[in-house]
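Apart from one protein chain that is not included, each protein chain of the complex appears where it belongs.
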Amino acid sequence: MTAIAQGTLGHWFTRNGFLLIVIALFLFFSIVTQHFASVANVLAMAHTMAPLVIIASGLALVVFTGKLDISVGSIAFLSSAIAVLLMHDAGVNAPLAFLAALVTGALLGALNGFVVVFLGINPLIATLGSMIALRGVALQLTNAILIALPESVRGLGNATIGGVFVDVIIAAVILIVVHVLHRRTVFGRRLDAIGNGEDNAIRIGIPVPQTVFLSFVASGFLASVGGLIGLLQVGAISSYLGKGMEFTAVAAIVVGGVSLFGGRGTILPGVLLGAFAFTMIANGLNQMSADPYAYKLVTGGLIFIAMYVDALRTRRLRRIPIRPPAQAAS
Amino acid sequence: MGAIVLAQEGGGVARRRLMGVALALAIAATLGGFLFAYAPNFFSVRNCLNVLIQGSSLGVMAIGLTFVMIVGGIDLSIPATMAFAAVLGAFVMPVWGIMAGVATMLVSGLAVGAFNGLAVAWFEMTPFVVTLASMTVIGGATVWMTNSQSLSDFPDGFFDLFLSAPAGVPVAVLILAVIAAIATLILSSTAYGRSLYAVGLNAKAARLARAPVEWLLFSTYAISGLLAGVAAVMLTARLGSASANLGSDGVVLDIVTACVVGGVSIYGGAGMATGAVLGALFVTLISNSLNQLGVSYFMTLVVKGIAIILFIWIDRISGRASR
Partner (left out) sequence: MIGAALEMTGVSKTFAGVSALEDAHLSIQAGEAHALMGANGAGKSTLMNILGGIVAAEGGEIRIAGRVASIASPRDARANGIAFVHQELALLASMSVAENVLIEDLPRRGGLIDPAAMAARTQPLLDRLGCGFGPQDPVEKLGMGDRQMVEIARALASNPSILIFDEPTSSLSAREKARLFDVIRKLKAEGAAIIYVTHFIDEIFEICERVTVMRNGRIVGSGATPDFTPGDIVKLMLGDIHQADRLRVTPAAPGERVLTVDSLSAGGFLDGVSFTLRVGEIVGLWGLLGSGRTEIMRAIIGLDPIDAGAIALRRNGALVPVSPHEAHQSIGFVTEDRRGEGLLLPLSVARNVSFGNMAAVAGRFGLIDRNRERTLATGLVERLKIKLNSVDQPVRTLSGGNQQKVVFSRWLASSPPIFLLDEPTRGLDVGAKSEILALTVQLATAGAAVLIASSELEELMRVCDRYLIVQRGRIIGDLGPDADRDALLAAVSETSASSPTLSSVA
């Protein structure tokens, strides 16, 4: 299997393969259905994709350090639930409620960060635990029923400016900000540095604990942003909000070229493309009236290939290029 | 619980066991107090038996996870595999009979496990994400196959067989006991079992000592898949139906908690099947008692989420010391 990837074609494919796949998928759906490639549909996909792409970008920040945060869906859910409950039960006005949600998201992220960094617990298990516990709290608070948003804000989710959905604009802005944060700030560079090898990072003098902690806070915050956008789109809080979102987010960033081993990948175009790929598949399959399971199958297969490629690529790149053999006479 | 585990391992991990045991006992005592006051029904024979039966399928799956954790891996797809196996078996059984149905459940569980094992051992993919991916795909497949319905067309003979209670002991508990005994034997007294611990403790050293590391890794996932199949049999017999709901999120947490509470280290190289079984009983007790106390399902999730972090923390602070 490795032999395939070692050829130059294989090499090119592992670096750019997913762009190819995204294009191929787009073409496929455009041909097979009637309305897929229309401007309206693309805009609709962008709209649907907004919460996912925002949450995924936050998650990516954690993944750049080589760690994982699978509680993002639950954080999105809980912070949105809090916003709704504040408005619904306590009559708090919308902006304040949304602010509360964002603060909650950051705090929950900080909680994750605390458990991972200062208690030293394996991030997989720590965020697995918080994923389930936080969802439990949110379900408890909402009693798992549907609670509608107050009239005043219910329509916000579908507001448009000049034909473009507002939340698409918000998502675009956020993506750009997070991208710049990743590539052009010291904090962002440190994330990649840690992902390249925590021991090396410590040797170089990077403040690893603080940086990792902050990445979790950012992930929690962005999860709450995505959650709010999702809430607004639906117009009500339901127990389906964010459910399974963490897995889709992980899948989106892996397919988008972010390595789970850390230190590698981009927000733009990586995470954007990955999120788009999944949204495209859902939308396209839907338009084909295909079986709902087909979505799971295709995405599952896609994740698998992406991970395999990731593992291959990381293994290959970790081996230093072979130098010419030692010569007899120097 | 602590005594059994201590006797089978070197003394160095005693401190971790003691702390874990102390914590478990503390929680049990607290709950016991509440139960005595608010829900005395809990202590009835019927309920106790109930807990045992409920806990046995969890226990079987926890034993499967134990194998995987001992070599330092993790398998999140166990409940999803169980649901998948249950559903496949539910299709087969009405048509081809009980034995065929049971066999289908076992084989399909084994197949999923083998797939995971292949990916982890030879493709060198991260266990967490591999089993996460297979969990998603298998879960989706199950939903698709059943159209989100639940299947309950089982021949009576199936229930007669698996719900009987020879000599007063429910079959489910018997199955658990037998599997636990075999697992304990394998882990503590066979070359294979020893090799698993070695790989979990230090894969480099194991390879140097000629252990076939890839095959060992592969086998643990196959076993956990197989045991998920066994759990499928037990659960469908008890519930009388098979559906994708069998393998929800909460179950994964329960299984991992059961193992961690039972002293199976997340870092690999330590843990016994008996510990996992006791851990499973503990988790079932928590669920059952919280239920009896009227605590909502959701709050139970919160309690479990916190519990797992606590126990992993103990695992970590004493695990580092003994390495």
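Which chain is which? They are A and B, in the order written, and residues in each are numbered from 1.
As a working rule, contacts are C-beta pairs under 8 Å (C-beta built on N, C-alpha and C of every residue); 3 or more make two chains touch, one makes a residue touch a chain.
Being a predicted model, the structure only gives us computed values, none of them experimental.
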| item | value |
| --- | --- |
| From A:S38, A:N143, A:N200 or A:N286, residue that would touch the chain that is not displayed | A:N200 |
| Residue touching the undisplayed chain, where the options are B:I53, B:V68 or B:A198 | B:A198 |
| Full-complex contact with the absent chain, from B:C48, B:V169 or B:L185 | B:L185 |
| For chain A, residues in touch with the removed chain | 180, 184-186, 189, 192-193, 195-197, 200-201, 203-206, 259, 263-264, 317-318, 320-330 |
| Residues of chain B (touch criterion as defined above) contacting the omitted chain | 10-13, 185, 188-191, 194-195, 197-198, 201-202, 204-211, 269-270, 322-323 |
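One rule holds for everything that comes next: only the chains that are shown with their structure count from here on.
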| item | value |
| --- | --- |
| Complex contacts: residues of chain B adjacent to chain A | 74, 119, 123-126, 128-130, 132-134, 136-137, 139-141, 143-145, 249-250, 252-253, 256, 266, 296-302, 304-306, 308-309, 312-313, 316 |
| In the complex, chain A residues that touch chain B | 1, 68, 115, 119-122, 124-126, 128-137, 139-140, 144, 247, 250-251, 254, 260, 291-293, 295-297, 299-301, 303-304, 307-308, 311, 315 |
